[in-house]
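With one protein chain held back, the other chains of the complex are shown just where they sit.
For subunit A:
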Amino acid sequence: MSNDARRTLTERVTGDLPEGIAALGDTERQFLANAIGDAKRAQRAELAAAAEESLGYVPKLLRGPVRKAVGL
């Protein structure tokens, strides 16, 4: 469990963990790892929904090019 928790948080971020973060207990590191995963997922879902909803405000003539640029 100890190595799993450390690896999970380490895999979530780029680069080596700062010493004080690496020294946290398994539970705390896992909490941070989970929170990062949750924040990523929430951000992804919100961006997708916002991109779709934005089209309603785009002038009709521009909707095609905007849809293509955003990749919708």
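Convention: contacts are C-beta pairs under 8 Å (C-beta built on N, C-alpha and C of every residue); 3 or more make two chains touch, one makes a residue touch a chain; residues count from 1.
Rule of thumb we're sticking to: contacts and distances are computed from a predicted model.
Candidate names were "Transport permease protein", "ABC transporter substrate-binding protein", "NADH-quinone oxidoreductase subunit M" or "MgtE intracellular N domain-containing protein", and the UniProt protein name of the unshown chain is "MgtE intracellular N domain-containing protein". Considering the complete assembly, subunit A touches the hidden chain via residues 12-15, 17-21, 24-25, 28, 31-32, 35-36, 38-40, 42-44, 46-48, 50-51, 53-54, 57-59, 62, 65-66, 69-71.
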